[in-house]
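Omission of a single protein chain aside, the complex is shown with its protein chains in their original locations.
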Amino acid sequence: MTPLLKVENISKFYGRRIGCKDVNFDLYPGEVMGIVGESGSGKSTLLNCLAGHLNPEIGEVLFEMRDGAMRDTVTMSEPERRMLSRTDWAFVHQHARDGLRMNVSAGGNVGERLMAVGARHYGNIRENAIDWLGRVEISDTRVDDRPSQFSGGMQQRLQIARNLVTGPRLVFMDEPTGGLDVSVQARLLDLVRGLVREMGLSAIIVTHDLAVVRLLADRLMVMKDGHVVETGLTDQVLDDPQHAYTQLLVSSVLQV
Amino acid sequence: MIEIKNLSKTFTLHNQGGVIIPVMQGAELTVAPGKCVALTGASGAGKSTLMRMIYGNYLSAGGSILVGGVDVVTAEPREIMALRREVLGYVSQFLRVVPRVPTLDVVADPLLAVGVDSDTARDRARDLLARLNIPERLWSLSPTSFSGGEQQRVNIARGFAHTYPAMLLDEPTASLDAVNRETVLSLIEEAKAGGAAIIGIFHDEAARDRVCDREIDVSVYTPNVTKGAA
Partner (left out) sequence: MSDYNFAYLDEQTKRMIRRAILKGLAIPGYQVPFASREMPMPYGWGTGGVQVSAATLTPADTLKVIDQGADDTTNAVSIRKFFEKTAGVATTEETGAASIIQTRHRIPEEDLREDQILVYQVPIPEPLRFLEPSEIETRKMHSLEEYGLMHVKLYEDIAKHGAIATSYAYPVKVEGRYVMDPSPIPKFDNPKMEMAAIQLFGAGREQRIYALPPYCKVVSLDFEDFPFEASKADHACDMCGATDSYLDEVIMDDSGGRMFVCSDTDYCTGRRQAGHIGAQAAAASAALEETAV
């Protein structure tokens, strides 16, 4: 098996300040990797470098294209990268309103990616949108409502539907459960987990919530001050942390 | 099937003055297919630690753990994930599941993960839940709200859903009533008959005597606790 994503020596600086430095990893098809660390640890910077939202100063992000060739997405042309982000990639924002068009109906939000890649049959687009709303547990009676009329959890589920409708192969998630009630979080996690397995998705999830990664991620990467301090199997890193910072992080979690 | 050589383990407590605790040294263990080995030793001797190391949950300091040809000590996370999916089962004492998932799906999950079709997987799950006397009306509910005993039985059903060639059992019969204990023991015997190599921790001596072919006292591999440079 060959990796879907090969990250090599990614470094990003903000002036003299380190965003993230010397990050290396391979992500294989179907793998879910969590990136944890406190605010300012560089995890969101890294995610944005990987997803093409930020340009790293050093390093390569090699992605396996549909023809099997590995292409560096850092140096690829912008149209190509934007095409990837509409087709093979998905990005789930922490705040649903950053990832949704709030003045467009739920159906239009889900349909946009289809129309962006050339779908021109209204009936099919709508049917597809309703199907996806169902898969994220939003009733088809809400298809013409705007996201502003949805609860936070529903908005987040709509964002996921909007992202997954084109059958991406790699999903980036930035604190996908941040700001949601615990009960709503559980439902969302269950949903994401099911979709990941069903669609064979690879995913990179940035979060500071260790419970989220324990449930969703196969592997874990712990970041501090822009550096990766520990990597490994998720339950191993959480149950037998090796680095001082990870031990502190794990022991700081309140037990329920 | 399972071959452990010169295995060692230390814990370094960075946030408590860098104390280094060696907990295992020179552990050796081999389990052939169809055999069951019991880990014994006083509480704290490292039985659970060893099990967790074999499962890849704890990182070993040295040595090797070959399970079906894969060395857990040096394997990549995805290799361990594949090993856990296909080869190495683990029945822990606690059920850890995603909230909201129905019991039937929790039990069928390991089968779905190895590509068994949904109907076959659910049939197998129903069969196991029935054998372990989980009332059918509970199957569509999430086990998170079940009693401790029910959760444990769901956990066992899940652990035995897929026929793993190697299994780790942590107190599988603890706090079960006689009927369910009997079911679990027969599940273990069936697994052995199917060629599974099993390592278990049993406080229940009668159970241990019945299913285990050998006992290993883990405390012989436990070094004296020494203080690191604090």
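Here are some notes:
The first chain written gets the first letter, and so on, giving A and B; residue counts start at 1 in each chain.
We take it that a contact is a pair of C-beta atoms (placed from the backbone, for glycine too) under 8 Å apart; a residue touches a chain by one contact, two chains touch by 3 or more.
Computed from a predicted model, the values in this text were never measured in an experiment.
Partner chains of the missing chain, restricted to those shown and counted over the full complex, are A.
Within the full complex, the residue among A:143, A:171 or A:186 touching the omitted chain is A:143. Residue-wise, the contact with the chain that is not shown comes from A:113, picked out of A:12, A:93, A:113 or A:157. Annotation: of A:12, A:126 or A:169, A:126 touches the absent chain (contact as defined above). For chain A, the list of residues touching the undisplayed chain reads 78-79, 82, 86, 101, 103-105, 107-108, 111-113, 115-117, 120-123, 125-126, 143-144.
The rule we apply is simple: only the chains that are shown with their structure count from here on.
Chain B has its Cα centroid 32 Å from the Cα centroid of chain A.
Per the touch definition, chain A reaches chain B in the complex via residues 28, 31, 186-187, 189-190, 193, 197, 215, 218-219, 231-233, 235-236, 239-240, 242-244, 247-248, 251.
The part of chain B that touches chain A in the complex is made up of residues 11-15, 52, 56-59, 77-78, 80-81, 98-101, 112-113.
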